[in-house]
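With one protein chain removed, the remaining protein chains of the complex are shown where they sit.
== chain A ==
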Amino acid sequence: MPKMTVRQLTKVFGKQPQAALKLLEQGWTKEQIFKETGQSIGVNQISFSVAEGEIFVIMGLSGSGKSTLIRLCNRLIEPTTGSVQIDGEELIGMKPAHLREVRRRKLGMVFQNFALFPQRTVRENIEFGLEIQQVPHGLRQEKAREALALVGLSEWENAFPDQLSGGMRQRVGLARALANNPDILLMDEAFSALDPLIRKDMQDELLELQLTMKKTILFITHDLHEALRLGDRIALMKDGRFIQVGRPEEIMTDPADEFVKKFVEDADLSKVLVAKHVMKRAEAITPDKGARVALQLMMDNGVSSLYIVDKKRTLLGLVTAYDVSLAINTGESLETMMKKDIPSVGPDARLNSLFPLMADLHVPIAVVGEERRLLGVIVKGAVLGGLVGKVNPQQGAEVMPHGFRA
């Protein structure tokens, strides 16, 4: 079961939401409805679900409804229609006391402008959620200190927010949300107010924390690079709707429409794509087959080198056409002729980390999985192809079912 499921969620700002809702169902656009009724559509019939431990990024231009959407998810804004379920429990229509309980236990929120309480010290800020839950003083302090240590601000527990830098303030904001130990973190442009270097630090820190915490995170940003770095999946939002939802590489290589295309145009693909996206099928042979079979295989496939693998496809080495012909002439086995020291990378290596490897290599790079099993091969052409958006069709087909087009 997904951690969180949102169905047909809609928010109309204005006095006659029902009238606007009817028009929405008839397929009117946000703009038309505003002209006709003066009602403003914040979020328009959005559906999605987020799996436990997933980072789901929502990206879109200013005014596209991102903040409205995330606030509908904890009902800081009351939706006009639709459903929000957390662990299968419906939030919409839930009694206030029950809703408070869910907010306390399951939902943490981090704000763009930090929203720290200025009259409280760093530690008192972090204790806020626990104080609301009437956790006893001693336990509260202990948990606040743990959360502070987690974000590396232990020294600062008695400082006031206005004595901290932006990056530190946002760490406090994060610690405040984490102190409650919520299952879900709602982060509305949490890093947008930070300058680029600190922002990157915070992204790294979040990813690192996520390795151990495994929170379900809804992260809003209008920055593509941030979305690509953090997101397990990314939703592109425009005029209150999702235009496309998918994994980062899908968004990059297969944009659903012109809008998405424009959005991703300036992104650096090499930071998104990984080895498995651009690798090709590797031609390989087991050593017992002999040099003549190897030569035939090379000619049939038009390749100038061949990988040597054992029965379980564990990579043993590589032979070039020259090695093979030498083996035929001298009668040596393929195993003695092959080069053992060959370049290889894991399937999740980013393309930009391959560039230095490729610059001074004349042989392709092997992609190996667990126990050095040969998965594929990367040739220079494929990397360049990947950078202009051509992704290996096999791998593309494999990732497709996870995403869908809105």
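In this text, contacts are C-beta pairs under 8 Å (C-beta built on N, C-alpha and C of every residue); 3 or more make two chains touch, one makes a residue touch a chain; residues count from 1.
We adopt the following convention: contacts and distances are computed from a predicted model.
Engineer: Consult the UniProt record of the chain that does not appear here and report its protein name from "Sterol carrier protein", "2-oxoglutarate synthase", "Glycine/betaine ABC transporter" or "Twin-arginine translocation pathway signal".
Structural biologist: Checked against "Sterol carrier protein", "2-oxoglutarate synthase", "Glycine/betaine ABC transporter" or "Twin-arginine translocation pathway signal": the hidden chain maps to "Glycine/betaine ABC transporter".
Engineer: Considering the whole complex, which of A:D162, A:E258 or A:D300 touches the chain not shown?
Structural biologist: A:D162
Engineer: Can you tell me which of A:M109, A:V135, A:M237 or A:I251 touches the chain that was removed from the display?
Structural biologist: Result: among the candidates, A:M109 touches the missing chain.
Engineer: Of A:N44, A:N74, A:Q203 or A:S344, which sits in contact with the chain we cannot see?
Structural biologist: A:N74
Engineer: Suppose we count only contacts with the excluded chain; which residues of chain A make the list?
Structural biologist: Touching the missing chain: residues 71, 74, 76, 99-104, 107-109, 111, 113-119, 128-129, 131-133, 160-162, 169, 180, 186.
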